[in-house]
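Excluded from the complex is one protein chain; the other protein chains are retained at their positions.
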Amino acid sequence: MNDMNDIKQTGLAKYIENLKSLKSSFANSFLRSGIPTSDKSRTAVVVNNFFLHLHGAKTHINTLRPSYTLGLGLISFFLLVIVFISGGFLMVYYSPSIGTAFNAVKDINFVVFGGKLMRNVHKWSGEAMIIFVLLHMARVVYTSSYKRGREFNWVIGIMLLVLTFVINLTGYMLPWDQLSYWALVIVSNIAAAPKELTDIFGITQYFDIGGATKEILLGGTEPGQDSLTRVYLLHIILLPLGICIALGVHFWRIRKDGGLSKPDTLVGKGSGVASISPPDKTGGIFPTHKTYGLMELARGRTPAVDNDVENTVTSWPHLFIAEVAVFILTLAGVIAYSYFIDAPLKEFANPAIPENPAKAPWYFLGLQELVSYSAFMGGQGLPGLAIAGLLLIPYLDREPEHFGIWFSNKQGKMVALESFVIGSIAVIGALVFVVNFGWFRNWWPNIHQLWIIAINPGNLLLGFVVAYSLYVIKRTGSTRMGAISLFTMFLVSYVILTYTGTVLRGPNWEFFWSSSQWPVH
Amino acid sequence: MQSRFYLSLLLISSLVLLTFVAIATYSALTPEWKQYQTEYKDFLIKNAKDEATRERAEKIDIGIQQIYLTSMKKADRCTSCHRGVENPLMANAEQPHRQHSGNYLENHPVAKFGCTICHRGQGQAMNLREAHGEEHTHWDFPIMPIKYIQSSCALCHDFEMLKHEGGGHVAKGEEFFRGKGCRGCHKLNGVGGDLGKALDGIGSRARAYFPMKHVVGDRTIYNWVKQHFDDPRQIVPESEMRAFLTGEESDLLTTYVLTFTSEQMPRNYMLIKNIVMPRTDGESLYKMYCIACHSDGKASIYDEILKRTIPAIMNPSFLKAIDDNYLKKILKEGRQGTQMTAWKVDAAGLTEQEIDRIIEYIAKDRPAAKTEPFDVAKFKADVKRGEELFNIRCALCHGKKGEGDLGLNLKNPVVQAADPAFLAVTVRDGRAGTPMPPFGKDGVGLIEQDIADIVSYVKTLSQKKL
Amino acid sequence: MEGFSDKRVVRNVARTCLTFLLMILMAALNRTNAYSEDGDSALGKKIYEERCQICHGTNGDGKGLVGIIKKSEKSGRVLDVRPRDFTTGVFRFRSTPTGCLPSELDLMRLVDVGITKSFMPPHKDELSMDEKKAVVAYIKTFSERWKDEEPCDPIAVNKPGWVGSRTSVEKGLKIYKDMKCWECHGDDGKGKGPKSNEIKDDWGNAIPPFNFTTGALKRGTTPEDVYITFTAGLDGTGMPSYEDSLDEENRWHLVSYTLKLMGAVK
Partner (left out) sequence: MSNGNRNEEGVSRRDFLGLAAFGAAILASLGALAGSLRFVKSNVYSEESKKFKIGKIENFPIGTTRSIDGKSVFIFSDDNGLFAISAVCTHLGCIVYPTEAGFQCPCHGSKYNQDGKVIGGPAPRPLEWFEISQEVDGTLFVDAGKAVPNGTKYIFA
């Protein structure tokens, strides 16, 4: 009996013991090496965790400087997370059929608990992504962060930008209201715009690449159920998948390319060294200032020759606190905005009557301004060239100096300012001209379309931007200055054109100072 | 130091997030309709006459009310605010709690019919602004003004029944529609003229279909239709439509026109009590198709909109000159170059029988006396002299090239194909009831040779270019 | 040119042998155009009988064979259009003050351009100047007034630059209200004022007030035409002259307001 009791006792005691240590044993199993207490174990947490090991075990303090990154890339990523989660919720009620989609969205707005907020959050965080991805790009450009092995990651970044635009656009079409329908009409016809070119060469009947693209996109010749199915497929599977893959590569490359960019000269905190100059080795797979390495797991004297290491802190908890803070900030911002501003929902799609003005979503209105000169150039040619130009930036500017410093130097700041002013003048000048005097077709109605494709305000603007940045390179003798100039002008053009398309264009795409002056239909 | 920055950021953001989550939850938990339902419940509890009523009132669940009409896939949630709609205790309450007026709900239980079938508005919506479809809510079918509400009755009921059982307005409107010749210009169900737009489905068209620029007040299709009847050119400046009705009469016609919806009610909703064959006597047909232009047909009238004189087709002098076959030909084929529609079954959709009945009606006052014949062949016509006479005598009304203005368009194929003797008689005797005077010896005093010359010239007009 | 109306001159010319030469010349031009007194009135009579009599009647009493023409306006209102009765010597479209006979030019202009909207056709291209003069002279024989009275001087028209301006339109609106224009023409200028059904013309026929929103005045649509109508009135109709009750400036303000009603200014 005693024995039995003993055994029972020990069994129960073990059980109670296990119960007592549940917290630490679960934490140990979850974190693999337990709740960290030392720098070593902090490092181990990161290295051993599936999600966390995407980060370095140690993080350079420059990475944590809010004024350096402004957290823009991170915000973009968190917006994506919010979009994915809220999108998943919306899918519970949404059904991609032209007979039910509109009612489903109405029901989400009206009777689903928190439905309106969820829809707003999805909509606004998606659109905010566009802004933050662009700002993130601007940060990368202005801090020269596309250099020293990061060239390809810049390319991935541009891909993500394009994917962000497209996924937003496809989402716009799902409610199947007037906005959706006419945006789909316009977009599918932009897809068909190469017809302008094939028409000129008279080969449309043999090789109608534009028409084929349009029909593949729509699953027909006009928007209908098949189009909605396809757009839905793009929106919830293909594009998210593309984004996830591209984003995976993007993050992986950040690590492999040596972490976030940082200036070669940095005042290290407490290092006692005013200026640290690592050996200058650009490019390469293993730059000297990489932030991971087994030797960093050890304490004490290390074979490191790079003082850089001294300016790091353990990612756990410093980096993670920062990330959580930015995530909550993003979420708070999105929810606050969504609480006050509702996502639009117009009348049910009506193929007989276009909206007047029929506008694309705002982020495409810069392009719509351009397509109002020529559908092909504005919808495909110019965006294509702009993207090509952006892609080429890291390959055409390879100057290693001023890496990781905002605007490189004083001259860079001046060039950015100057390009901002000149670019604004050029865009506004072009717009003022077109609004007041029209373009070729208004002067010579019989002019051949080729002339308009070749010479239109959009092309001239692009030509001017390229020419001006080349002039800047020639004047300053620095390709870096050219890159700053080019990107600044790109950004200014995008913003001004978008503003014009959104606010200043009214019915019949006529110019109005504000929408309060629009004539009533 | 950096961690402190991020920790404070985290704290502040978390507090902001918490605040907004709290606010959002609160507003999700306190929607507009809940307030109305609470009011309703409190009202019932307060005014309960006996304990049992009171107990029942206290048991009222507060929650979204929905009437789902399976056959129409319609969800009406109006009763979430209008909970008292079937409650006799609410007969004198303020909206939204008031009981439905009249005894309509006896035969139209809310559970079967919902609300928006009759009242329109957005049944799915859960707030007043969007449910009533006010302007800028992007809903095409705002709540229907009560003065036009009877148009909804006609979705299921016939006009004969409506006339006697509470649908007087829409039945009256239907009478106007039949009596004012609307179908002379507008097709409905494939029958009617081509001058105006077809009316099918007009009552359920999207708001954007109507040019709302000149509409006074709310830009709804109800106001558009009504104001367009009052003064068509005020709403559509280039309209050629006639303005027959104003004020209350046009309200009635509006009520009727709003019944032209493209949606078909499910069969189990329809209730046709007194099927009355459509009126197909000559007079009714004349009123349905002809009267808008020809009015009583006794006198010809120059029309400022159509810019021509509309012939007096029921004037004895016209009928005396024209026999039934000729009338039938014109009715069937129309008159090229004028607004006269081809009424045959292929075109405007009238059957042979109907056309015959109309002709019978038009020709009922034909005088027995025959006209004195005019033997044109007897005269050797001089076209050149005819032209001179024409320019002096005829061109003032018929135009220099016979293109017509106050007078008839003489280049018209019907005139050109007409028997010269018929034309000569017309010139000689004129047309009483029209501005066409007699040019023969009883009138202007032209001799028969002159008339023959003019007729011979008129016959050459078709070759003249304008 | 004025000399032609002076019968003495005509008589002198007729008595010269030039008549003969002229006749030959005219014959060569295939025109029966002579300047003898007899020839003149004979020509006038001929033209009248050919072109005018059918509406205005053999005696100029407006009771020709065509008779009353019914016209339906855009508003749906059906009007009776009656040819002018020349026997009273009362004319609407004069440039002379109310109560006066129209000037020779007024009548010539009417024959020339006709009257829009009431089927009086233009004769600009149909008749020569002499024929028009002859027919005008013949028309004057229908009324005794032409023997007893002389036409007055035309009204002077000097359009100020501010006609049609916003302030002028506003002042015009006030005058429109104060002078009770709305009693006939209606608040909205559509001719449906409270008294619009009571108005009769000198012959006792109902006559509807003008609907400004149609924009087409019979006299003509220029501001000057409207001004003359306010100043001279339309004799024989219910439209009085405002020459005495409104000063020139206010009449022009009223013109501004009617221009707005007609849609000519915003």
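So that you can tell them apart, the chains are marked A, B and C in the order they are listed, and the count of residues begins at 1 in each.
In this text, contacts are C-beta pairs under 8 Å (C-beta built on N, C-alpha and C of every residue); 3 or more make two chains touch, one makes a residue touch a chain.
All figures in this text were calculated on a predicted structure; none of them were measured in a lab.
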Let's see if you follow the contact definition: name the visible chains touching the chain that is missing. A, B
Selected from A:S41, A:N103, A:N356 or A:S424 as touching the chain missing from the view: A:N356
Would you indicate which residue among B:S71, B:N189, B:Q336 or B:T351 is in contact with the undisplayed chain? B:Q336
Contact with the hidden chain (one of A:E17, A:E222 or A:E401): A:E222
Where the complex has a chain not shown, which of B:R54, B:K74, B:K298 or B:K344 is the residue touching it? B:K344
Of the residues A:A128, A:V185 or A:A349, I need the one that contacts the missing chain. A:V185
Just checking the interface: what residues of subunit B touch the absent partner chain? 194-195, 198, 200-201, 333-334, 336-337, 339, 341-342, 344, 346-348
By the contact definition given up top, give the residues of subunit A that touch the hidden chain. 182, 185-186, 188-190, 195-196, 199, 212, 215-216, 219-222, 224-226, 230, 351-358, 368, 371-376, 378, 438, 441-442, 445, 449, 452, 507-510
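Definition applied: only the chains that are shown with their structure count from here on.
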Return the distance between the CA-based centres of subunit A and subunit B, expressed in whole Å. 54
Across the complex, what residues on subunit B touch subunit A? 2-3, 5-7, 9-10, 13-14, 16-17, 20-21, 23-25, 28, 64, 75, 77, 124-127, 130, 138-140, 206-209, 211-213, 219
For the complex, which residues does subunit A have touching subunit B? 61, 64-66, 103, 106-107, 110-111, 113-114, 117, 177-178, 313, 317-318, 321-322, 324-326, 328-329, 331-332, 335-336, 339, 345-348, 350, 352-353, 355, 519-521
If we count contacts the way the header does, which residues on subunit C are in touch with subunit B in the complex? 50-51, 54, 64-67, 69-76, 78, 81, 117, 119, 121
